[in-house]
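Here is the structure we will look at, set down as structure tokens.
With one protein chain removed, the remaining protein chains of the complex are shown where they sit.
Chain naming follows the written order as A and B, and within any one chain the residues start at number 1.
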Amino acid sequence: MNSFLSQEVPLSWYLMLSAVLFSLGVTGFLIKRNLITVFMSIELMLNAVNLSFVTFAHQWHAVKGQIFVFFVMMVAAAEAAVGLAIIIAVFRARATLAVDRIDLMKL
Amino acid sequence: MHLVLFLVFAGFCLAGAINLLLQSHPINSALSLIVVMASLAVLYLLLGAEFLAAAQFIVYAGAIMVLFTFVVMLLNAGREERTLGSRAARTIGFPAVVAILAVLATVILHLQGMGTAGLSQGITTTEELSTVLFTKLLLPFEVTSVLILIAILGAVALARHGHGEREETPAHHETPERTVAK
Partner (left out) sequence: MTILQFFLWSVLKVAVVTVVMLLGVAYTVLLERKLVGRIQNRWGPNRVGPFGLLQPLVDGAKSFLKEDMIPAGVYKPLYVLAPVLSLGCALISIGVVPFGEPKTGPGGLDLFEISNVNIGLLVILGITSIGVYGIALAGWSSNNKYSLLGSLRSSAQLISYELALGLSLVGVVLVSQSFNLRVIVEKQAEKGIVTWNIFGGFQFVAFFIYLMAAYAETNRSPFDLPEAESELAGGYNIEYSSMKFAMFFMAEYANMITVGCVATLLFFGGWTSPFGNLIDPPQNVFAHALFPMFWFVGKVFCFLCLYVWVRGTLPRFRYDQLMRFGWRFLMPLAILNIVATSLWLAYR
């Protein structure tokens, strides 16, 4: 009982999880046809990468790895603000969110 | 205990990510992404990054995803048609995904000297984090604040542009067909 409770997890499992999440994010980016969901897949990829940053920070006892995650979060926030504003602008011009119909580089 | 918590929340993560792909309605996808992010916050906590766990929860789950659901609600985005992606995605994309995963998996499985994570190991306190952030990495920190400011201005500019356009052509919203044809 006690050995089960104090069992530790190898860090490579965390890295594996991160890799799988990243691949799922890429897959979502490829198969989703809605602009907003495509954008969400990008966020998923960013999150997966963050997980491996935190794992490596734990491995090397380095605070800088965690601070990098902090920066990634800020960039993701900025990206979400601008990206969603662009999505709204595209929707106003085209009245659709399907990526197949948004294939011209002008509004 | 660590093992149990890891398995449970890693399971939530994977289930959420897979559900994100399977759901056809954007709002369901958004909710599954929130599940992924919240479970990731717990995993950060297990790895001893408590401030990051809170930041992940507040910034991602509480702010960014609220923005996403807000936009989904605002645009009343409906179900998407199911496809398997474009031809480029099918021919290059999926093999590439499999290749990336395979490469990453082999590298990770052959990693030497990776430690383990347990409940008894120390946590990074907010003080340690902020000491490094505000002394050694002050310049990047300030640059990101400028980046955020620019992003805000960009978002406002985009939103205002659309607003002005609508005022010029008030018939815009009644005739979406015309705009699509254009």
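The working rule: a contact is a pair of C-beta atoms (placed from the backbone, for glycine too) under 8 Å apart; a residue touches a chain by one contact, two chains touch by 3 or more.
All values reported here derive from a predicted model rather than from experimental measurement.
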{"item": "Missing chain: touched chains present in the view", "value": "B"}
{"item": "Chain not shown: contacting residue from B:1, B:22 or B:143", "value": "B:1"}
{"item": "Residue of B:20, B:36 or B:61 touching the missing chain in the full complex", "value": "B:61"}
{"item": "Footprint left on chain B by the chain that the document does not show", "value": "1, 27, 31, 34, 50-51, 53-55, 57-58, 61-63, 66, 69-70, 73-74, 123, 125-126"}
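As a convention for this text, only the chains that are shown with their structure count from here on.
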{"item": "Length of the line joining the C-alpha centres of chain A and chain B, rounded to whole Å", "value": "4"}
{"item": "Touch list for chain B against partner chain A, complex", "value": "1-3, 6, 10, 13-14, 17-18, 20-21, 26, 29-30, 33, 36-37, 40, 43-44, 46-49, 51-52, 55-56, 59-60, 63-64, 67-68, 71-72, 74-75, 77, 80-86, 89, 93-94, 96-97, 100-101, 104-105, 108-109, 111, 114-121, 124, 128-129, 132-133, 137, 140, 144, 147-148, 150-152, 154-155, 158-159, 161-162, 165-166, 172, 176, 179-180"}
{"item": "Chain A residues touching chain B - in the complex, by the definition given at the top", "value": "4-17, 19-28, 30-34, 36-37, 39-41, 43-44, 47, 50-51, 54-55, 57-59, 63-64, 66-67, 69-71, 73-82, 84-89, 91-98, 100-101"}
